[in-house]
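The complex is shown incomplete by one protein chain, all other protein chains being positioned as in the whole.
Chain naming follows the written order as A, B, C, D and E, and within any one chain the residues start at number 1.
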Amino acid sequence: MSHRFITELQEGDTLKQFFLLRRVEQRLTKGGKPYLDVELADRSGAIKGKVWEEALQKCPGPLAPCDFVAVTGSVEPYQGTPQLTLDFIDTVERLKAKGRPLKDFDPDLLISVTPHDRTRMWAELLELVQSHLRAPLRDLVLALLHKYQTQFIEWPGAQSYHHAYAGGLLEHTWSVARHAVHSLAIYPGLNGDLVLAGAILHDLGKIKELTGPPCAQRTVPGELLGHIVLGWEMIREEARVMNFPDEPLLRSLEHIIIAHHGTMEFGSPVIPRTPEALLVYYLDEIDSKLHMAQGHLESDGSEGDFTSYHRVLGRRLYRPPLPADPPENSPSDNS
Amino acid sequence: MSHRFITELQEGDTLKQFFLLRRVEQRLTKGGKPYLDVELADRSGAIKGKVWEEALQKCPGPLAPCDFVAVTGSVEPYQGTPQLTLDFIDTVERLKAKGRPLKDFDPDLLISVTPHDRTRMWAELLELVQSHLRAPLRDLVLALLHKYQTQFIEWPGAQSYHHAYAGGLLEHTWSVARHAVHSLAIYPGLNGDLVLAGAILHDLGKIKELTGPPCAQRTVPGELLGHIVLGWEMIREEARVMNFPDEPLLRSLEHIIIAHHGTMEFGSPVIPRTPEALLVYYLDEIDSKLHMAQGHLESDGSEGDFTSYHRVLGRRLYRPPLPADPPENSPSDNS
Amino acid sequence: MSHRFITELQEGDTLKQFFLLRRVEQRLTKGGKPYLDVELADRSGAIKGKVWEEALQKCPGPLAPCDFVAVTGSVEPYQGTPQLTLDFIDTVERLKAKGRPLKDFDPDLLISVTPHDRTRMWAELLELVQSHLRAPLRDLVLALLHKYQTQFIEWPGAQSYHHAYAGGLLEHTWSVARHAVHSLAIYPGLNGDLVLAGAILHDLGKIKELTGPPCAQRTVPGELLGHIVLGWEMIREEARVMNFPDEPLLRSLEHIIIAHHGTMEFGSPVIPRTPEALLVYYLDEIDSKLHMAQGHLESDGSEGDFTSYHRVLGRRLYRPPLPADPPENSPSDNS
Amino acid sequence: MSHRFITELQEGDTLKQFFLLRRVEQRLTKGGKPYLDVELADRSGAIKGKVWEEALQKCPGPLAPCDFVAVTGSVEPYQGTPQLTLDFIDTVERLKAKGRPLKDFDPDLLISVTPHDRTRMWAELLELVQSHLRAPLRDLVLALLHKYQTQFIEWPGAQSYHHAYAGGLLEHTWSVARHAVHSLAIYPGLNGDLVLAGAILHDLGKIKELTGPPCAQRTVPGELLGHIVLGWEMIREEARVMNFPDEPLLRSLEHIIIAHHGTMEFGSPVIPRTPEALLVYYLDEIDSKLHMAQGHLESDGSEGDFTSYHRVLGRRLYRPPLPADPPENSPSDNS
Amino acid sequence: MSHRFITELQEGDTLKQFFLLRRVEQRLTKGGKPYLDVELADRSGAIKGKVWEEALQKCPGPLAPCDFVAVTGSVEPYQGTPQLTLDFIDTVERLKAKGRPLKDFDPDLLISVTPHDRTRMWAELLELVQSHLRAPLRDLVLALLHKYQTQFIEWPGAQSYHHAYAGGLLEHTWSVARHAVHSLAIYPGLNGDLVLAGAILHDLGKIKELTGPPCAQRTVPGELLGHIVLGWEMIREEARVMNFPDEPLLRSLEHIIIAHHGTMEFGSPVIPRTPEALLVYYLDEIDSKLHMAQGHLESDGSEGDFTSYHRVLGRRLYRPPLPADPPENSPSDNS
Partner (left out) sequence: MSHRFITELQEGDTLKQFFLLRRVEQRLTKGGKPYLDVELADRSGAIKGKVWEEALQKCPGPLAPCDFVAVTGSVEPYQGTPQLTLDFIDTVERLKAKGRPLKDFDPDLLISVTPHDRTRMWAELLELVQSHLRAPLRDLVLALLHKYQTQFIEWPGAQSYHHAYAGGLLEHTWSVARHAVHSLAIYPGLNGDLVLAGAILHDLGKIKELTGPPCAQRTVPGELLGHIVLGWEMIREEARVMNFPDEPLLRSLEHIIIAHHGTMEFGSPVIPRTPEALLVYYLDEIDSKLHMAQGHLESDGSEGDFTSYHRVLGRRLYRPPLPADPPENSPSDNS
């Protein structure tokens, strides 16, 4: 039975398939019997569910957030929204260990990912390094991209709010780096190598700050030190290994990483002290804020001229009643 | 006698030429005699001077800041810096009224101007409108550019700190608008017409906020209302005149103007509520901050790894000891 | 059957009358059947209600917030509070279109209004203009009051928190203007014309920022530009029409409007630069804050020495156990 | 020889009269000889002076700020401003002790004072208490006014910035109290006794925070505790002495004193929790801010549409070119 | 029947015992019948309960928060947590008045208290005064400790967040005072008498700001004036009574009390102006913040490396997986 996406489930459906377990809490019924309250997710969205006592007794082991699970059950209405009542739940890992057949299990169906083609973004990023960066920064950037290639392609860009899905780190980096090349055409007086290397490496530390898919969570070093410091160390280490030949250039790059949050109150221990660091800070800011704003405009379900309030942006956004289908020849085509 | 630029004056020189009078104050010597303490400027810089009692008595009328003046005098050392002692000073206006010959009087030598070619920038701006903007915003933008063409080309971009010279408004607008076209290549989901029109018109109100050359000073409406509000009114008026056909589109453009300082504490009565307004805010910010930073790096006379403190940026900037002559093929060439 | 006010409804009552529909949301029962969750209001307050499937099917068209509706139904307890169960609901507009008799429909019973007599306040405001304002500001103020008379009398003073009811704009303006006349007795060095004209016109832009009764909601221009800018334009336009003869006086008045929020972080693009603008700012502040505080003290249902927390004032207010019936001759009688 | 006011002194004048010594510093000439650099004041203003070695040797004792001094000397130009060169200086106190005749010594000529008639203000304040305040607050206010009558009439309202002269405390209190009576006509729902008593007593603690004339300086308790706390204690003490009969009323009054700076960051340990405390806070704010603004407009010597920058107000003020002589019948006449 | 602690109750238990009534609200069932929703507490924790109509009718009088009550009832599951259903409830006070036997009523079982031995803390505090404080501050401190001994031992340290239980004021003071003695060993240049007296008396005003056990609530003076001002007055009064002989020393102590919140925005009307006041501010801060942090680490029920979010500390805390049983000889043993 092929996977049915959560957004397409209807009341009355029965199903037998896989999900990602996002949240799981043990509770008691009014009658004092234990049951589980769970949240299940796939690439399309999330749905709540219950595992009542009988099904719970058949579950052979503990369940934890971020487990892939196999379930059987049915879709039932609950307080006006559909919800799953589960007859069976177990982890993919345990089933695998028991030698159960897991055909149709495809994690890619369960994990939310960037809407962009990761292979293409990765190729474009490398191409951009090759054509616009010069040694020795090119060598440093390539060494780091190759060393962390797997994570760079898989990792989310943030725990929530923007690029919070697999491939988000790559998408954000790809976007900021391409913007950087464009900005350098306007500001030729800047050191392009520094701007571009800074744009590509600024969020490298996210790889250590966050766990990768299926669930982006902050690691202990992420909470205690933050991605700015962690990313800086990754670059320092690689520069030491490759015996980076230009100390002032390296210091300027390190400074971009350390200063890329722009102000101390947003977590940079020093503020940008070079035009290059200023530009990378702004390009990062633009990409994350526009991503949040555009994402909210697309996903917000409210009606009217304005969206619902976005907690991080601190505002409701305007949806102008513009023609749905703009003419072909839009300005961005010609740039 | 052709104009000698202030930066080239040497102690002992005598001169007879024109300057812009930047500051003038009446004072008393210890002996109780009146004299003038003045600051004179030309395109290259500024120098202080004194008009002692004798010369003062020959001056036939009042002097005010921003007057063009003719002077004769000599360069003398004063507390370690050269200064002018003036034998004669009068305004160009009065001399003209008296029919005196004013050959060699060339205001262009006296007023500091953008280092970029204004004719070329203006042409590029119009070309950019033609190729990237669509009606009806194209019509509105063109109408305003033509209506205010003279001022747009002459005006400074700010009273001080950045683009504070003739042509500064054009230079800043040209730079932000070109950057906008580039950014739209990265963010194709945005309404390019709005971003571009907003980028071009965001500082239009400066024309009413500031006096034009030779001296940028804040006008009374500029102090009491500010350029955000003044520029918005200029756009509203033109839209009324041309009977702008698309109300929501116009409102979105007006919003970009009103919101382009990004936050209320920096003087926008509302904060950006569209992705387009967010982007214009950031592009304006990037251009002014990079202009300040690069200008300070170039002009700051201090020695060492860091510049002197820049009051508006709130920091000293880093001057990395990078090779003076970078290789030809820099990244910004290829974008 | 005459209107029964919401505050007087009791469980078990059946009713057939009109309300203002404040909120309407489509939901599903646990059994998957659609129903409406609504909030109905009249001048005295608000009550929640349900329209179950059967009644819903009889409703011949869509319902939207701010519609006047006719309903039949009964009052039932729900989680400890009375609620309406509706057998029938339709809009007054559709019923009118169908030629149904609408006797007893009286919007004035349904819309919450200022507790003060609007006719009297309007007359007093005009009287105050006549006796205290001199030309040309008197002419400008009168022209604007007459041009916007209808809205001025109907509009709320704010979307919520203070004067958020029909006639609120008039009540607030009347109060601030009268206070201004009194303050001028203490500060005779101020330009009384400016203070008084500023006091009367400071919130004029609310007429474009908010929709009028029955429901005060922010308009698109209100959200995107704000009432400060909108009100300033209304005054500019009228001054142009009447060819206002005194430019500096007009600029000073415009400045009061633009600066009346007192600081940039509260949305004034410039801060008050004249004593007159400072005073209008403070008088506006006093009226809104005292209105909020006194309103909260009256309406707050909690017991004890302090009210519940007021979110906008950011505090709980003190209710001193003062004698309920103070002596006749209170200080305010003699002023 | 009668007193010559400082503002009328001219270069070349010789004089023999009394001043208030504002500042005195011992210095060395380039030749290593001691001299005094002093600042002398009278009611009209201040002037700098020098006491060279010879005159200094004749001075029989120490000099300290706030001493009244007798001097002889002449007015001479110094770096473009007139300055005094003193042949003789000694304190009035020592001269009196030596039995020297001190005819023409009149401290009232030397101390800057309120421009208003203090006898009249005091009478009006008492009259206002009698006619608008009721027992028991009237009794408390009268007791305090009588207890501190001398200081209340002599004291400055602040160390600098506003009402910083003899009688300033009275002038400020008189102004705020009269405004309070007017405001109560607009807000009859407030407890007028509390507002008026609070308005009169809010700055009582200044009497302990500052030294009185001739020089307002902060006392040690003023620096270490502040006038809010000191004034509150003065009221508490008097209430105890007179056995104030109404505890909640007293608490409400105490609260007005403690909260009258409006916010914690401006030094009130609690924020206003009653409408009465809010109003007194605003009336105090209005009086001090308008006093600063009007004073700056009057005294600022700069030319042009705007004054010089006022450090406390944080702005330059606008001087509209309004007709110098407004028509008789101004709005404030009729209130 | 002896007291069963709330943390030990199990579903199905029936009980007849005493509790502290923390909260009581009258509500209506869906059928329109009145019932009470209550929260009951003892030393170990709190539990919710219901008093249905029948039991309610038997309750002979009103119930209020902070009443001690006698109840009978049973423990039942409600939405997954145990709750009490009460057959009977009445106040201890009324039962006492009726002469009912109240054996087993022991308020100490019902009120949450400091985990430290109050007798020992009090003795240590007095011992510390005797051995480290010198006259005259020792006399003042002892007089105040004895005057307020009962409250000092009973009072909470704050209304919530830290030391919010009986004996909390003593525990906090004891801790800060002992820390002060230790800190003085590091900073011998400070006036030890002032530091120690300030440490002991800094929160004295809590006795008037809060009601004592069983429920810490803010009093009217506490809300309107705050504990800083109230405590200062208590010290002033005692110093007057004992005719404190050293004015500057007393002023310095008063200053420590007034300034102990460290900054104006946290409620000190003046900021610390002596090293002694700075140190007391920091020691108070350390004790309250560490108490909150350690308390949250102990009580927080969440799992994982980090606790749940602490609203006042504004962060989640880290729980390192350190060995549960550290070696004997820990560093703190040797200090």
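What we mean here is this: a contact is a pair of C-beta atoms (placed from the backbone, for glycine too) under 8 Å apart; a residue touches a chain by one contact, two chains touch by 3 or more.
The structure displayed is predicted, hence computed values, not measured ones.
**Student:** One chain isn't displayed here. Which of the visible ones does it touch?
**Tutor:** Touched by the chain not displayed, across the whole complex: A, B, D, E.
**Student:** Looking at E:143, E:215 or E:317, which makes contact with the chain not pictured?
**Tutor:** The missing chain is touched by E:317.
**Student:** Would you mind spotting which of A:138, A:206 or A:255 touches the chain that isn't drawn?
**Tutor:** Per the contact definition at the top, the residue touching the missing chain is A:255.
**Student:** Given that one chain is not shown, which residue among E:52, E:148, E:161 or E:282 touches it?
**Tutor:** E:282
**Student:** Counting contacts across the full complex, list the positions on chain D that touch the omitted chain.
**Tutor:** These residues touch the chain not displayed: 27-32, 220, 223-224.
**Student:** In the full complex, which residues of chain E touch the absent chain?
**Tutor:** Counting only chain E, the missing chain is touched by 131-134, 175, 178-179, 181-193, 195-196, 248-249, 251-252, 255, 271-275, 278-279, 282, 285-286, 289-290, 293-294, 297, 306, 314-318, 320-322, 326-327, 329-332, 334-335.
**Student:** When the complex is taken as a whole, what residues of chain A touch the one chain not shown?
**Tutor:** Interface with the chain not displayed, on the chain A side: 220-221, 223-226, 228-229, 232-233, 236, 248, 251-252, 254-255, 258-259, 264-270, 273.
Everything below uses one rule, namely that only the chains that are shown with their structure count from here on.
**Student:** So which chains are sitting against chain B and chain E at once?
**Tutor:** A, C, D
**Student:** Go through the assembly and pull out the chains touching chain B as well as chain C.
**Tutor:** Touching chain B as well as chain C, we find A, D.
**Student:** Identify the chain pair with more contacting C-beta pairs: C-D or D-E.
**Tutor:** C-D
**Student:** Angle of the rotation mapping chain B onto its copy chain D, from a C-alpha fit, rounded to a multiple of 5 degrees, please.
**Tutor:** For the C-alpha superposition of chain B onto chain D, the angle is 120 degrees.
**Student:** Averaging over Cα atoms per chain, report the distance between chain A and chain B in Å.
**Tutor:** Going by mean C-alpha positions, chain A sits 43 Å from chain B.
**Student:** Hey, what residues on chain E touch two or more of the other chains?
**Tutor:** Within chain E, the residues that touch at least two other chains are 220, 223-224.
**Student:** Classify the inter-chain contact topology: is it line, ring, star, complete, or other?
**Tutor:** Drawn as a graph, the chains match no named shape, so other.
**Student:** Which two-chain combinations qualify as touching?
**Tutor:** Applying the touch criterion to every chain pair yields A-B, A-C, A-E, B-C, B-D, C-D, C-E, D-E.
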